[in-house]
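The complex appears here minus one protein chain, its other protein chains still in place.
Each chain carries a letter (A, B, C and D) given by its place in the written order, and its residues are counted from 1.
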Amino acid sequence: MSTILLIEQLLNGIQFGVMLFLMAAGLTLIFGVMGLINLAHGSLYMIGAFAAASVATLTGSFVLAILASVVAAALFGAIVEFSIMRRLYERDHLDQVLATFALILIFSEGTRWMFGSFPLYLDVPEMLSGTVLLPGGIHYSRYRLAIIVIGLLVGVGLYLLISKTRIGMRIRAGENDREMIGALGIDISKLYTSVFALGAGLAGLAGALVGAIQSVQVGMGEPVLILAFVVIVIGGIGSIKGAFIGALLVGVTDTLGRVLLPIAFGSFMETSQAASVGSSLSSMLIYLLMAVVLLFKPSGLFGRTQS
Amino acid sequence: DNKVKVGMITTLSGGGAGLGIDVHDGFMLAIAQSGNKNIEVVVEDDQRKPDVAVQLADQMIQSEKVDVLTGIIWSNLAMAVIPSATAQGKIYLSPNAGPSVLAGKGCHPNYFNVAWQNDELHEAAGAYATDEGYGKSFILAPNYPAGKDALTGYKRYFKGEIAGELYTKLGQTDYAAELAQIRASDADSVFFFLPGGMGISFLKQYSGSGIELPVVGPAFSFDQGILQAVGDAALGIKNTSQWNKDIDNPTNAAFVESFQAEYGRLPSLYASQGFDTANLLLSAMDKAEVDDTEAFRAALKLADFKSVRGDFKFGNNQHPVQDIYVREVIKEGDVYTNKIIATALSDHADSYAADCSL
Amino acid sequence: MSLLTLENITASYGASQALFGVDLTLDEGEVVALMGRNGMGKTTTIKVICRLLKNQSGTVCFAGQDISSYPSHRAARLGLGLVPEGRRCFSNLTVWENLMASARQGHWDFDRVANLFPRLQERSSQYAASLSGGEQQMLAIGRALMTNPRTLILDEATEGLAPVIRQEIWKAIAQLKGETGLSILVVDKTLKELALVADRAVILERGKSVWRGQFQALSADVADQYLGV
Amino acid sequence: MVDPVLDIRDIRKQFGALKASDGISLDLKQGEIHALIGPNGAGKSTLIGQIAGRLKPDSGSVHFLGQDISTQSTVQRARLGLGRTFQVSALAMENTVLENVVLGALGNRGKAFGFFKPVMHDKELLLQARAALERVELIDDEACITAELSHGQRRQLEVAVALTMQPKAFLMDEPMAGMGADGSKKLTKLLRELSNDAPILLVEHDMDAVFALADRISVLVYGKIIATGSVDEIRANPDVRTAYLGDEGGV
Partner (left out) sequence: MINEKTLNALIALLLLAVPLIAWFLDEPFIITLATKVAILALAAVGLNLALGYGGLVSLGHATFFGLGGYSMGILASHAQTYTPLLESPFVLEGTNSMPVIWLTAIVISGLVAFIVGLLSLRTAGVYFIMVTLAFGQMFYYFAISWPAYGGEDGLSIYVRNGFPGLNTLDPIQFFAICYVLLMLVIFFMARLNSASFGLALNAARQNSERVQTVGISPFKLQLVAFTISGAVTGLSGALYADLNRFISPTMFSWQTSGEIMVFIILGGVARLFGPVAGAAIFISLEHVLGGLSEYWHIYLGAVLLLVVLFAKGGLIGSVFRKSVSHG
């Protein structure tokens, strides 16, 4: 394989990583910082994509579509927090698992009921379609570049929000001792509703942005869910920086694994068998990565060690 | 009397529901049109989970006491259900999945496939690519048995070289790395089998990648159900199918029209398969009692019904022997659809029939 | 009228009743010691005041409002600053963040708190989880002060603090009382130190306020009977 | 009998730039109560942690009953007979008071991997457990769920669990903290009795208790022991007074 192709693939890996980060961003807030297990995160991602697709079809405007995705998902997030999650903070994590599992069922089938069983259309806007030529003769999709930029912006924004602002401190304090932060005069319920909605909105945004180059269909959120959890856990729960680095690691490992393993096996195997074995192993790779990271750093790369 | 009870196990919820719904709707349309009151259909959702499908089959056989089973979309579910159902003396009519084992060594007198053997559309794609004079194809499919069958099928009929061969992860949604490899290769054509959402993602990303190579594939990524979601990215792409809405015969014209009237959308190849499956069953009911298995099987094997594909006949392994067409994705008004541009294989029988002892 | 008034409070944890009638008042600028043996209901009383536990009967009034139906954050905003039993510092926040998270405008700010507890200044970027016990106690007090309360409620005020620091704190409390008119409700076991600051005392016995009066009037007999000293 | 029971030699531990243990040497002799006092954050709990095995020192060694235990785990040290109480109660909160002490007795017996015999019907364990509860006067609450105890009651239970283990030396981190005046008085008496069975390394800020109990006192400041001596010597030490005791020494 030529060096230039290798670099291009590395770039693809990084790009995939940033995209993963964008998908994980909302979950970083809800799970990483607020400490809520929200399996329905993928559903919010899906809701965002469906809202965007519907609005795009109705109005023809991509900007409006993106806006709709954020608003719709945030709205659903707020409703979910207000009517359900709020009652579960004091409970076991496992109750959150069951409740959000139930929400997946409701959201998925609800979406199918409203939109039917066939995928929807959502495409890249004219302005961002096509490729740009990067130095070294690499053609790069303009839209993917845009996703990278947005992912980075969201990352920086989240980092500042969580580590530098009072709101961030309060959220983290609430995760640690909800009763206590209330006793100090903070209306943690209202704060949590807003943050949950923000996390949901980010999920929706990711759903719409990524949905434009993937398929908008029921069930699109589930694979994302697990990947997003993997990313956050590798990085260390509660750390935005960790989530970002975790996402890049996963993106690069997955991409390079997919590309290089079949080639490696091809050196001593028949091509089509090598392709198949290599691809199988590469599917396991990110889980292997997670397991190895956690075996050596039991609280993720940037997680604080729990006492 | 000769009342027939049919158990339909198909995928009605979750991501792959569109296919099951199409098969179901096509099937039910034919039943309704026949006006035959002697047939009762029990429908259950397999959720695309093989263990659920097995349990539903148990339920249909043990409690519902159905005579005929049908409906399964996916090969892995088919493999879980069909062998034991046929072993228990039930007739199984496959409206979609056609795993190679059941066409060859594992064929069974009670098993009829009304759609195709899994490799067939890919074989046709290979034949078409050869006809077009492509010399070097880059081929890819998901890493699961049906995916491997696909690449095997393509290679079986493609006379050129393989520029690259890739298996992607099942359910993969991002293809940047694969696209980079395609661009870097010296291929002159691309063949892919990526059913459902995977295909939509691939095509959208392909069209945004600036790669200009011609693409061929089986109909599974270009069926009526997903074309609208792919949009312009699919325009002009050639794909192979045993059916299309413009196959010129009265049955098909009536089917397309009545399906659209009934359900408000154009039928897909899956719907056509469901429709044919029901009509095949109805034709056999006219000829024999379902309790007389021997006679009923014979009646099925005759395939004396009007297929939307035109002539329809079974080979020795009870899989269709049929023409496979090349279609091109076009836009009719606002709707993306296909039109037939050539015939890739005529009277094509699958490659496993010889292994079948029937 | 008193700043804080509890009248005939009863409260329970699920099925088990913990308070059987507590009366208590606290005036502006006053320091009241809440006393009683282990398990007699001091903490429970404080939880009721801060609305961390609902009372079943009786009323809780603070700053002229009946706060019985308030959520804890609303009560706190009226000016209740709690230093809870067991410190409950936010372990995943740094010292500085612990102090800033709930800070409200007023006399107390980071510099003043750091002045009172220089140790916190030194440790300002350390996570609370790794502070020593006494440092956490300082942080808990500092955190409550940062909300600029009208009433400071200290449950086990000086638990785990070194004698010098304790003396500092009692001095500070006396000073606060004098300078800023802060009123204080304090639970602490060291009688002789309480004596330096407390104006009045309330003693609980099995969830009931059984003795109330001027701290000076607390006789050895009473102390022996209810406190075991 | 080996003397000293516990011998700590030149322990060092650093957190970043902070020297929490800066070359600490200290011993605990049979039958004595050795109090370790010092300002908040001086490194007392850190030292206890290193003796108990929870923290690994950067250098230095710990000898217990003549054996170098520096490389052993907390579990191994406990089984050798090192009993410990925590500054912040560490109990199984959902279990009953009795279950918590039975756990201690079980640890003492050293056979926790019984899969079949109901443990709460084991007469011997119950006897041992109840005896410990009696001593801390918690026997009336044996059926209570630990989470429902008041803070002070939990402190008593903490001591009771250590008792059930019948250790050969006690490490106690602020056992008086959170106990009321009468509780402290009773505990003072109890510790006096206990020291006959096993010596106690006592970390405590309650000077009444320390002065009443300690045979020897060591004063830790910024990770270093600045003085060791009898109660009177320490009270009189001007450095100790400024660093720690304040007015309290003078009484």
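We take it that a residue touches a chain if its C-beta (ideal position, glycine included) is under 8 Å from a C-beta of that chain, and two chains touch if they have at least 3 such contacts.
None of the values given here were measured: they were computed from a predicted structure.
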Partners of the unshown chain among those that are drawn: A, B, D
Listed residues D:Lys29, D:Arg79, D:Lys186 or D:Lys224, member touching the removed chain: D:Arg79
Sole contact to the chain not displayed, among A:Ile4, A:Leu58 or A:Leu105: A:Leu105
Residue in contact with the excluded chain [from B:Gln59, B:Thr130 or B:Ser258]: B:Gln59
Residue among D:Val97, D:Val161 or D:Met176 that touches the chain left out of view: D:Val161
Hidden partner chain, residues of chain A it touches: 37, 84, 87-88, 91-95, 97-99, 101-106, 108-110, 112-113, 226, 229-230, 233, 237, 276-277, 279-281, 283-284, 287-288, 290-291, 294-295, 298-300, 303, 306
Interface residues of chain B (partner: the chain not displayed): 12-13, 44-45, 49-51, 54-55, 58-59, 62-63, 75-76, 79-80, 83-84, 87, 99, 143-146, 170
Residue ranges of chain D at the interface with the undisplayed chain: 52, 54, 73-76, 78-79, 83-84, 86, 90-95, 99-100, 102-104, 106-108, 110-120, 122, 161, 164-165
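Basically, only the chains that are shown with their structure count from here on.
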Joint neighbours of chain C and chain B, given as chain labels: A
Chain centroid nearest the full-protein CA centroid: A
Top-ranked pair of chains - ranking by C-beta pairs in contact: A-B
Between chain A and chain D, centroid-to-centroid distance (C-alpha), Å: 48
Inter-centroid spacing, chain D versus chain C (mean Cα positions, whole Å): 28
Whole-Å gap separating chain A and chain B, where each centre is the average of the chain's CA atoms: 34
Arrangement of touching chains [line / ring / star / complete / other]: line
Touching chain combinations (by label order): A-B, A-C, C-D
Footprint of chain B on chain A - complex, ascending: 1-2, 5, 8-9, 12-13, 15-16, 19, 108-109, 112, 117-121, 123-124, 129-131, 139, 141, 143-144, 210, 212-220, 223, 255, 258-259, 262, 271-272, 275-276, 278-280, 282-283
Sites on chain B touched by chain A in the complex: 13-15, 17-18, 21, 143, 148, 151, 162, 165-169, 171, 173-174, 176-178, 180-181, 183-184, 196-198, 200-201, 204-205, 208-210, 225-226, 228-233
Contact set on chain A toward chain C in their complex: 166, 169-170, 172-173, 175-177, 179-188, 238, 304, 307
